[in-house]
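What follows is a short report on a single structure.
Note that one protein chain is taken out, while the other chains of the complex remain in position.
Here is chain A:
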Amino acid sequence: MTESVLTRIASGDRTAVDDCLDRYGGLVWSLAKRWVGNVDDAEDAVQDIFVELWQQAGRFDPAVAGEATFVAMIARRRLIDRRRKQSRTPVMETISVEPVDANADHGTEEILVRGEEAAQAKECLGKLSPTQQQVLTLSVHHGASHASIAGKLSLPLGTVKSYARRGLIQLRDCMRLSADAVDAAGLVASGPSANVAPTGSRS
(Lines give C-alpha, C1' and ligand atoms only; values in the text may rest on other atoms or scores of the structure.)
Protein backbone atom coordinates (compact mmCIF):
# COMPACT_ATOMS: atom_id res chain seq x y z
CA MET A 1 0.00 0.00 0.00
CA THR A 2 1.27 3.48 -0.84
CA GLU A 3 2.38 5.43 2.19
CA SER A 4 0.14 8.37 2.98
CA VAL A 5 1.91 11.62 2.22
CA LEU A 6 -0.64 13.48 4.30
CA THR A 7 0.21 11.40 7.34
CA ARG A 8 3.88 12.16 6.77
CA ILE A 9 3.13 15.86 6.44
CA ALA A 10 1.05 15.83 9.59
CA SER A 11 4.01 14.32 11.42
CA GLY A 12 6.26 17.16 10.26
CA ASP A 13 8.07 15.34 7.48
CA ARG A 14 8.74 18.19 5.09
CA THR A 15 10.21 15.88 2.50
CA ALA A 16 6.66 14.64 1.96
CA VAL A 17 5.74 17.98 0.40
CA ASP A 18 7.59 17.02 -2.74
CA ASP A 19 5.80 13.69 -2.90
CA CYS A 20 2.49 15.38 -2.21
CA LEU A 21 3.01 17.81 -5.06
CA ASP A 22 4.09 14.98 -7.33
CA ARG A 23 0.98 13.04 -6.46
CA TYR A 24 -1.66 15.74 -6.19
CA GLY A 25 -0.23 18.91 -7.70
CA GLY A 26 -1.70 18.18 -11.10
CA LEU A 27 -5.03 17.17 -9.62
CA VAL A 28 -5.39 20.41 -7.66
CA TRP A 29 -4.14 22.55 -10.51
CA SER A 30 -6.55 20.94 -12.97
CA LEU A 31 -9.42 21.36 -10.52
CA ALA A 32 -8.60 25.02 -9.96
CA LYS A 33 -8.37 25.72 -13.67
CA ARG A 34 -11.78 24.19 -14.24
CA TRP A 35 -13.34 26.28 -11.50
CA VAL A 36 -11.54 29.57 -11.78
CA GLY A 37 -11.87 31.93 -14.68
CA ASN A 38 -8.28 32.94 -15.20
CA VAL A 39 -4.83 31.55 -14.64
CA ASP A 40 -3.74 34.11 -12.04
CA ASP A 41 -6.78 33.41 -9.89
CA ALA A 42 -6.31 29.69 -10.39
CA GLU A 43 -2.75 29.98 -9.12
CA ASP A 44 -3.90 31.91 -6.06
CA ALA A 45 -6.54 29.29 -5.46
CA VAL A 46 -3.99 26.49 -5.67
CA GLN A 47 -1.83 28.21 -3.07
CA ASP A 48 -4.83 28.59 -0.78
CA ILE A 49 -5.78 24.96 -1.25
CA PHE A 50 -2.35 23.66 -0.37
CA VAL A 51 -2.09 25.91 2.69
CA GLU A 52 -5.33 24.36 3.91
CA LEU A 53 -4.06 20.92 3.00
CA TRP A 54 -0.92 21.39 5.09
CA GLN A 55 -3.08 22.61 7.97
CA GLN A 56 -5.66 19.85 7.66
CA ALA A 57 -3.33 16.96 6.87
CA GLY A 58 -3.65 15.68 10.43
CA ARG A 59 -7.37 15.19 9.96
CA PHE A 60 -6.90 12.75 7.13
CA ASP A 61 -8.27 9.35 8.14
CA PRO A 62 -7.78 6.59 5.58
CA ALA A 63 -10.63 4.68 7.18
CA VAL A 64 -13.04 7.46 6.19
CA ALA A 65 -11.84 8.49 2.73
CA GLY A 66 -9.09 7.81 0.26
CA GLU A 67 -6.25 10.28 0.17
CA ALA A 68 -7.09 11.57 -3.31
CA THR A 69 -10.70 12.04 -2.26
CA PHE A 70 -9.60 13.95 0.83
CA VAL A 71 -7.40 16.22 -1.26
CA ALA A 72 -10.15 16.78 -3.82
CA MET A 73 -12.62 17.50 -1.03
CA ILE A 74 -10.38 20.18 0.49
CA ALA A 75 -9.74 21.64 -2.95
CA ARG A 76 -13.41 21.74 -3.88
CA ARG A 77 -14.39 23.33 -0.59
CA ARG A 78 -11.84 26.09 -1.05
CA LEU A 79 -12.87 26.66 -4.64
CA ILE A 80 -16.54 26.83 -3.70
CA ASP A 81 -15.79 29.27 -0.87
CA ARG A 82 -13.67 31.34 -3.17
CA ARG A 83 -16.34 31.55 -5.82
CA ARG A 84 -18.96 32.42 -3.24
CA LYS A 85 -16.84 35.26 -1.94
CA GLN A 86 -16.13 36.56 -5.37
CA SER A 87 -19.71 35.96 -6.54
CA ARG A 88 -18.43 34.96 -9.89
CA THR A 89 -20.15 32.80 -12.40
CA PRO A 90 -18.26 30.27 -14.45
CA VAL A 91 -17.43 30.91 -18.05
CA MET A 92 -19.62 28.55 -19.95
CA GLU A 93 -17.69 28.88 -23.17
CA THR A 94 -15.00 26.73 -21.69
CA ILE A 95 -17.38 23.99 -20.67
CA SER A 96 -17.72 20.91 -22.79
CA VAL A 97 -21.00 19.01 -22.77
CA GLU A 98 -19.64 15.89 -24.33
CA PRO A 99 -21.77 12.90 -23.44
CA VAL A 100 -20.50 11.26 -20.29
CA ASP A 101 -19.20 7.80 -20.79
CA ALA A 102 -19.65 6.56 -17.30
CA ASN A 103 -18.62 3.08 -18.37
CA ALA A 104 -15.32 4.16 -19.83
CA ASP A 105 -12.61 1.97 -18.41
CA HIS A 106 -9.55 3.95 -17.41
CA GLY A 107 -7.95 0.85 -16.01
CA THR A 108 -6.34 -0.22 -12.81
CA GLU A 109 -3.84 2.63 -12.85
CA GLU A 110 -6.57 5.20 -12.50
CA ILE A 111 -8.09 3.36 -9.58
CA LEU A 112 -4.68 3.34 -7.92
CA VAL A 113 -4.25 7.05 -8.53
CA ARG A 114 -7.78 8.20 -7.82
CA GLY A 115 -8.81 5.64 -5.29
CA GLU A 116 -11.55 3.12 -4.99
CA GLU A 117 -14.15 5.79 -4.26
CA ALA A 118 -13.68 7.34 -7.68
CA ALA A 119 -14.22 3.95 -9.29
CA GLN A 120 -17.39 3.50 -7.25
CA ALA A 121 -18.57 6.99 -8.16
CA LYS A 122 -18.06 6.25 -11.83
CA GLU A 123 -19.96 3.03 -11.59
CA CYS A 124 -22.81 4.68 -9.73
CA LEU A 125 -22.95 7.61 -12.12
CA GLY A 126 -23.58 5.12 -14.90
CA LYS A 127 -26.76 4.08 -13.16
CA LEU A 128 -28.30 7.55 -13.44
CA SER A 129 -30.21 8.81 -16.48
CA PRO A 130 -28.12 10.37 -19.27
CA THR A 131 -29.55 13.80 -18.49
CA GLN A 132 -28.77 13.47 -14.80
CA GLN A 133 -25.27 12.39 -15.70
CA GLN A 134 -24.81 15.49 -17.81
CA VAL A 135 -26.19 17.79 -15.15
CA LEU A 136 -24.00 16.26 -12.46
CA THR A 137 -20.95 16.38 -14.68
CA LEU A 138 -21.41 20.04 -15.50
CA SER A 139 -22.33 20.92 -11.98
CA VAL A 140 -19.80 18.90 -9.98
CA HIS A 141 -16.94 18.61 -12.39
CA HIS A 142 -17.10 21.98 -14.13
CA GLY A 143 -18.75 23.99 -11.38
CA ALA A 144 -21.28 25.35 -13.84
CA SER A 145 -24.23 27.35 -12.52
CA HIS A 146 -27.81 26.14 -12.78
CA ALA A 147 -28.57 28.86 -15.28
CA SER A 148 -25.67 27.87 -17.48
CA ILE A 149 -26.62 24.21 -17.41
CA ALA A 150 -30.26 25.03 -18.07
CA GLY A 151 -29.22 27.04 -21.11
CA LYS A 152 -26.89 24.40 -22.42
CA LEU A 153 -29.20 21.46 -21.94
CA SER A 154 -32.48 23.29 -22.57
CA LEU A 155 -33.90 22.27 -19.22
CA PRO A 156 -36.00 24.28 -16.75
CA LEU A 157 -33.94 25.85 -13.97
CA GLY A 158 -35.79 23.95 -11.25
CA THR A 159 -35.15 20.68 -13.00
CA VAL A 160 -31.44 21.35 -13.20
CA LYS A 161 -31.30 22.16 -9.49
CA SER A 162 -33.14 19.04 -8.44
CA TYR A 163 -31.28 16.82 -10.92
CA ALA A 164 -27.96 18.03 -9.56
CA ARG A 165 -28.76 17.83 -5.87
CA ARG A 166 -30.88 14.69 -5.93
CA GLY A 167 -28.44 13.15 -8.33
CA LEU A 168 -25.64 13.63 -5.81
CA ILE A 169 -27.77 12.14 -3.06
CA GLN A 170 -28.56 9.16 -5.28
CA LEU A 171 -24.90 8.80 -6.03
CA ARG A 172 -24.05 8.82 -2.34
CA ASP A 173 -26.70 6.19 -1.61
CA CYS A 174 -25.40 4.03 -4.42
CA MET A 175 -21.83 4.38 -3.16
CA ARG A 176 -22.94 3.41 0.32
CA LEU A 177 -24.43 0.24 -1.08
CA SER A 178 -21.28 -0.46 -3.05
CA ALA A 179 -19.15 0.04 0.03
CA ASP A 180 -21.43 -2.19 2.06
CA ALA A 181 -21.22 -4.82 -0.65
CA VAL A 182 -17.44 -4.63 -0.60
CA ASP A 183 -17.45 -4.92 3.17
CA ALA A 184 -19.80 -7.89 3.01
CA ALA A 185 -17.64 -9.56 0.37
CA GLY A 186 -14.66 -9.06 2.61
CA LEU A 187 -16.43 -10.65 5.51
CA VAL A 188 -17.49 -13.63 3.43
CA ALA A 189 -13.98 -14.01 2.09
CA SER A 190 -12.55 -13.89 5.58
CA GLY A 191 -14.29 -17.16 6.39
CA PRO A 192 -16.91 -18.50 8.75
CA SER A 193 -15.02 -17.60 11.89
CA ALA A 194 -15.17 -13.90 11.13
CA ASN A 195 -17.21 -11.69 13.42
CA VAL A 196 -20.08 -10.35 11.39
CA ALA A 197 -21.05 -6.89 12.51
CA PRO A 198 -24.57 -5.65 11.98
CA THR A 199 -24.83 -3.42 8.94
CA GLY A 200 -26.44 -0.03 9.14
CA SER A 201 -26.41 3.45 7.83
CA ARG A 202 -23.01 5.03 7.43
CA SER A 203 -24.19 8.54 8.04
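Here is the rule we go by: a contact is a pair of C-beta atoms (placed from the backbone, for glycine too) under 8 Å apart; a residue touches a chain by one contact, two chains touch by 3 or more; residues count from 1.
Note that in this section contacts and distances are computed from a predicted model.
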| item | value |
| --- | --- |
| Protein name, per the UniProt record, of whichever chain is missing from view ("Anti-sigma K factor RskA C-terminal domain-containing protein", "Putrescine transport system permease protein potI", "Amino acid/amide ABC transporter ATP-binding protein 2, HAAT family" or "Urease accessory protein") | "Anti-sigma K factor RskA C-terminal domain-containing protein" |
| Positions on chain A contacted by the hidden chain, ascending | 9, 11-15, 17-18, 21-22, 25-31, 33, 43, 46-47, 50-51, 54-55, 57, 64-66, 68-70, 72-73, 75-77, 79-80, 83-84, 100, 106-107, 109-110, 113-115, 117-122, 125, 136-137, 139-141, 143, 145-146, 161-162, 164-166, 168-169, 171-172, 175, 202-203 |
